[in-house]
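A protein chain is absent from this complex, but the other protein chains hold their places.
And now, subunit A:
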Amino acid sequence: MKSFIKKISLFLLLSIVVLATIVLGSKYIVKSKSSFKINEDITKLIIGHSHSECSVDDSLLDNSINLSASGESYFYNYQKLKKVLEENKQINSVFIEFSNSQIDSVMDDWIWGFEKMSYYLQYYSPFLSSEDFNLLFENNSTDLISSYSIATRKHLYRIINGDYYLTDEIGSYADSRLSKINELMAKNRFNSTISKSQSLSTTNLTYLRKMIDLCRENKVEVFLLRSPQHPLYADLINEPVFQNVLKSQFSDVDLLDFNDMSFPNSYYLDFHHVNYKGAQQFTRLLNELINTDLLSFSNKQELIDKSLEHFNSSNL
């Protein structure tokens, strides 16, 4: 019996050592070799989830790169921003998508829910601080183990293929050619993703604040950006809460709000997102405004609203 316990304990210890070597070793190699470099002439960075991923066509916005990724919460946006700013000192402006769904408690699941955590840790696990790791561990330790196993597999592939350039994998403009609005309206699918109680995700908002602070520490201008959303978008239900959060927590940051920019239905992918047509219109307008010194105006929204008024009336 004692010999059995001894042998099993030794075998377990050996297994732990082997697994720890694989996990930590691969993590260390990826951490030390990975690159988040972008072109030297890129000075503007767009970051956020699927709204900005679909709305900002960075080929139409001067000196910009869109690194938004669908389903990515501020927690993972922050990890990305940390590395991109660290390796790209030429970046001088960061635009962070700030929309109605991102303040809601459903975002917690986007941080430590299995689906998102297992996906995004493949890219960001080597760069998490102990505080970030603890946050995930405290909220979902079971799925964190599975997520680390998936991340380790990805690291091993990366090492085998010698592929350490992550910029191409962590987000880009999504050129969608579809338009589903009429179909969704016919099927009466106006479902909201907002929680019934409209409660806030304090964690997600904390990481938005961290992103803002990080930009300022690096002397990078930071703006919040709300991309156009369909007027029938069900998540707009929490607009009063959204405005309240904006005023009470982020009054020190300018919001460039294009929510009222309206298009025909064929310019939207669905109620949440614009498609390539909407993206072209929106990005061109944004580019035009930036080139006319929008970012140095004290009342930026006034200028935006005027442009939107003009845009919407000419579209009608």
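Methods note: a contact is a pair of C-beta atoms (placed from the backbone, for glycine too) under 8 Å apart; a residue touches a chain by one contact, two chains touch by 3 or more; residues count from 1.
Operating definition for what follows: contacts and distances are computed from a predicted model.
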Hidden chain of the complex, named as in its UniProt record, picked from "Ger(X)C family spore germination protein", "Ion-translocating oxidoreductase complex subunit C", "ABC transporter permease" or "MBOAT family protein": "MBOAT family protein"
Selected residue (touches chain absent from view) among A:E87, A:D109 or A:D143: A:D143
Among A:L19, A:L178 or A:I237, the residue in touch with the chain that has been omitted: A:L19
Residue of A:T43, A:N92 or A:S118 touching the missing chain in the full complex: A:S118
Chain not shown, touching residues in subunit A: 1, 3-4, 7-8, 11, 14-15, 18-19, 22, 114, 118, 141-143, 145-146, 149-150, 152-153, 156
